[in-house]
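The complex is shown incomplete by one protein chain, all other protein chains being positioned as in the whole.
Our next item is chain A:
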Amino acid sequence: MDSSSSSLSQQPEFDYLFKLLLIGDSGVGKSSLLLRFTADSFEDLSPTIGVDFKVKMVNIGGKKLKLAIWDTAGQERFRTLTSSYYRGAQGIVMVYDVTRRETFTNLSDIWAKEIDLYSTNQDCIKMLVGNKVDKESERAVTKKEGIEFAREYGCLFLECSAKTKVNVEQCFEELVLKILDTPSLLADASSGTKKNIFKQKQPEADGAASSCC
């Protein structure tokens, strides 16, 4: 099924495949960010149970890239199970809600530790994202605090809004550019070197994902 059908559907060539992961408290807007980035829409979704992922082909830094973006559940109850999905990620996006302070403090108390514990890529790039900047009047975390956190944990930083589209594209672009700058991450991600489930996989998912962008 795989070889014949993949040639049929003209599976697009790509230089690298990157696995990106979205983490953060429940309700900060991870699923909304993913939906905005991959389908350019915004709608209310059920709280994530388990995990969800979408694939998007992009051209960044002169390279053809296939991004597999994993959206995890922020619910505390699922946390140990969510750890399954950390493995192999080249980029991890830590999302908080700028209008809910505890979602920000939980990043250092909980999520940063989870990364240390479960991420299998020592050099994986981390990115801090403050979402829902459209609700400026309700802001509870200043931009400066975000910058400080990012400096302390050595990660990239951006504020964005899944609702108004502000900075969503940039957020993924910056993360990917940084990964492209990190040779140890490219080694695993290069399409030629490693057997990868995405390469020989049924192409339906790919087709669906790329068609909706």
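Here is the rule we go by: contacts are C-beta pairs under 8 Å (C-beta built on N, C-alpha and C of every residue); 3 or more make two chains touch, one makes a residue touch a chain; residues count from 1.
Here is the rule we use: contacts and distances are computed from a predicted model.
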There's a gap in the complex where one chain should be. From "Methyltransferase small domain-containing protein", "N-terminal methionine N(alpha)-acetyltransferase NatC", "UBC core domain-containing protein" or "Rab3 GTPase-activating protein catalytic subunit", what does UniProt name that chain? "Rab3 GTPase-activating protein catalytic subunit"
Chain not shown: contacting residue from A:Val58, A:Ala73 or A:Cys160: A:Ala73
Can you say which of A:Phe14, A:Phe37 or A:Tyr85 touches the chain missing from this structure? A:Tyr85
Applying the definition given at the start, please give the residues of chain A touching the unseen chain. 25-27, 44-47, 49-54, 73, 75, 77-78, 80-81, 83-85, 87-88, 100, 117-118, 122, 197-198, 201, 204-205, 208-209
